[in-house]
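Heads up, one of the protein chains got dropped from this complex, but the rest are sitting where they should.
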Amino acid sequence: MGVNDTYSRGRELLIADPVRAALVLALVVLLLDLVRQLVFGQVPVSQFVVLLKDGLMRGLFFGLAGIGLSMTYSILNFANFAHGDFITSGAFSGMIVTYIIAGGFGAEADIGSLALVGAGGSVFGAQLGIGVASTPLAVLGGVIAAALFTILLSLFIDRTVFEPIRDRSGITLLITSIGVAFVLRYLIAFIFDPSRRGVTDSNAVPSTDILVYDGFVSVDLHEVSLLVVSVLLMLGLHLLLQRTKLGKAMRAMSDNEDLARITGIPTERVIRYTWIIGAGLTGVAGYMFVIWNGTLHWFQGWILLLPIFAAVILGGIGSVYGAIVGGLVIGLTMSVSIVWVPTGLARASAFLVMILMLLVRPSGIFSGGSTA
Amino acid sequence: MSGTNDDADGKDDPVGGVRAAAEQLWEEDAVKLLGLILGIFALYLVGGALLDFGARQQVNLLANLFFYIGVFAMLALALNLHWGYTGLFNIGVIGFMAIGIYTTAVLAKEPALTEPAAGSIGGFGLPLWLAIIGGVLAAAAFGGLVALPALRLRADYFAIVTVGVSEIVRFTVLESDFQKMQIAGYFVGLGGGSGLILDFDPTDDLLEALGLLEPYTAFTESAGAALSLGSNPKPVFDSLLYGLILLVFLIGFYVLLRRVGNSPFGRVLKAIREDEEATQSLGKNTRRFKITAFMFGCALMGLGGILFFAVQGAITPSAFRPRLTFFVWIALIIGGAGSTTGSVMGGAIFAAFLFRGPLFIKNVVQQNVDSDAVDTFGQAVSPLISGLDPFPMLLFITDNLQQLQLVIMGLVLIYLMHNRPEGMLGHRKEEASTISLNRPERSTDSPGATPATDGGEPVDGGDTDE
Partner (left out) sequence: MEVIPMSDTGAGVETNAPDADVEIDEAEAHDSEVEEAAKHTPRGVPLRVEGLRKEFGGIVAVDGADFAVEEGSLTGLIGPNGAGKSTTFNCITGVHEPTDGAVHFRGEEISGMSPDSVANRGLVRTFQIARELEEMTVLENMMLAPKGQTGESLWRSVLPGLRSGIMGEERKILEDCWEMLDFFEIDHLAHEYAGNLSGGQRKLLELARALMTDPTMLLLDEPFAGVNPSLEERLLEHVHELREEGYTFLIVEHDMDLIMENCEHVIVMHQGRMLTEGTPEEVQSNEQVIEAYLGGEVE
């Protein structure tokens, strides 16, 4: 009975939309194959759990950073290509504060070197023992600085760059945002030098090994921190959107295309709050990513931008919850895909998922209002 | 055809007159372009002369400029077909360039039929010209693959898909699993992170095919001595020769795309850019036009990629980052999307001032200033604050100009989008037609040709209304 039902529904889908049917089939095959590989021990369960954990971490980051992109995309009506460099800006600004606090305001290293996050190899994170457990105040200061600086930066850029051309097409704004991205990215490279540096002390991160079926999975404090911070911020945003008047206005604007159209051009006040919330989350996301990842470099945000776009599109532009779910899907895709594809193509497979998604269901999983 | 179409004089003989007018206009734009490019060269040569550059340095400078103006102008022209004409927001240009040069490289490299030594990878050993055609066709085919499903997406999604695709291409050539493999007995591969060594020399291959290699080599020796270019002058002449080859290709691109623009085909593309639904309502199968235009543009981008990288000696995946795509975009926006002449001008200006200019300045400063730049921004800032000494900062800036250069490009892009989104040439009336659109003489002279079924309405009494 159940099988029959599934069968007939499958046949209907095959006729109505062969492309989608093929994709569904491919997904089912992959999942069955995954089960096979797990059962026959080709992929140890514990290793698979490590992949899931990694995917979850990335996914939370993509979701958190994607919320801001999704909000500006739907309310200001353009794909902000400078969003990745907001992430980098958040990470750098937060790290400056962390370095200065952890470095005892110049006691442990030259204050200039601290303020440049150890440009030119002058001081390293490991040297300062940076970590959530070892230097909690420095990290807390970093989180706050990352949020504040990214907010100020986004408001400044909006005022100087985007506001004067608010009435132009989304494409004009998109191209302009590419210009902003260039300025931010290479200014960071110019000031902080283009090296990739380690910013945390990996020895100072407490971790514990958990036995999972056939092996151990290690969980460390920085992973837990990323998880806690992301979940708390997402919950906070949820409450803000559900409980406050501002949240309702914003939700109406991003979720309901028609209503947005009737309301006309959103007021500058709502736009300002969009930037504040979006950029604040983005800055924190960038900083927490660097804490989790342990390295910092000038084009970090840019290479993360495309998966974030993927997450946002997947979740449906304008949908905050969609961005979170989309982020998790993309994060998990990137890490789990290496069961089948070479590691180097993990990101390629995430893009492929995004492209397929765009082709099959351009409005996203959550079908949030997209603004054309 | 161009901004001054209205004063074209086609009264005497429609065919000859039209042709004469067209030629005159073509001359005009060509003169504009020539003037700009010569001006750029003159500026650089004067700059070089003031700095006591040697002959070899000067010639190298010229060849270098030639190269970058050529490739950026070609790429801007190809992108103009996508964006300026058809409204296809392609920000994956570099991906199609990569497909072009990688295909050419794999096809043309010396074959290796036995397992080659570590680090070296063979190819299929085809003649270079055939490999180039292969590369161009591969880029077009890949464009088709992307276009078939993606063209129905709205512009911003299309943009994200194209940049995503170009990154997928880069990850693929970077992937170690494809570094080396055996196909039909040949040991070939994409080289992975270390890339591919290009063991062919386009200029030598061309000269050899023409049977001119030996006289050319002899010529470089004697001319090199006469111009006192120092020992081994051949590379200098090679790069000049390559510049000339690029010029020929550039003229080819220009003529080709002008023809595309000024044709019924280009007219439909323009209409699609303006309003696809309205174009469909006039019975045009817009999908077919978009796919054709996209594939054709991709083929040209593939060729642009081949010409860009074929003389670099080697290709590595890191050269195929999206950055280059945005360079081409800046070039196009400087010149003004939609204008063929503007694309070339934008390419030239971008190459000369934004791309090469800062490096020229950097070289000049470094040759003339003895002291070394400080290592970090902090060391450059502190003397500025404490002792109002700008010198370390200036040195630091020149030393790190490759980063600051992109900041400048970003600012230029923002400035252009704010103040001159239509490009330096402004709005140009490039009428999409093979012929001048002025009223042909016949229709007014011989009303007999008009069937009198239009209800008595005077055929040519059109000047009487409001």
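Labels for the chains are A and B, by order of writing; each one numbers its residues from 1.
By definition in this document, a residue touches a chain if its C-beta (ideal position, glycine included) is under 8 Å from a C-beta of that chain, and two chains touch if they have at least 3 such contacts.
Nothing here was measured: the structure is a model prediction, and the numbers come from that model.
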Taking the whole complex into account, name the chains on display that the unshown chain touches. B
Any idea which of B:79, B:417 or B:432 touches the chain not displayed? B:432
Option from B:127, B:264 or B:313 whose C-beta touches the chain left out: B:264
Given the contact definition stated above, which residue among B:279, B:325 or B:343 touches the chain not shown here? B:279
Per the touch rule stated above, chain B touches the missing chain via residues 5-6, 14, 256, 259-260, 263-268, 270-271, 274-275, 277-286, 289, 292-293, 296, 338, 427, 429, 431-435, 437, 439-440, 442-443, 450-451, 453-455, 457-466
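Keep in mind that, in the parts below, only the chains that are shown with their structure count from here on.
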List the centre-to-centre spacing of chain A and chain B in whole Å, with centres computed as mean CA coordinates. 34
Which residues of chain B touch chain A once you look at their complex with the stated criterion? 89, 149-150, 153-157, 159-161, 163-165, 167-168, 171-172, 174-177, 326, 329, 333, 375-379, 381-382, 400, 403-407, 409-414, 417-418, 421
With touch defined as at the start, can you tell me which chain A residues reach chain B in the complex? 78-79, 112-113, 115-116, 119-120, 122, 161, 164-165, 168, 170-172, 174-176, 178-187, 189-194, 306, 309-310, 313, 342, 344-345, 347-348, 351-352, 354-355, 358-359, 362, 372
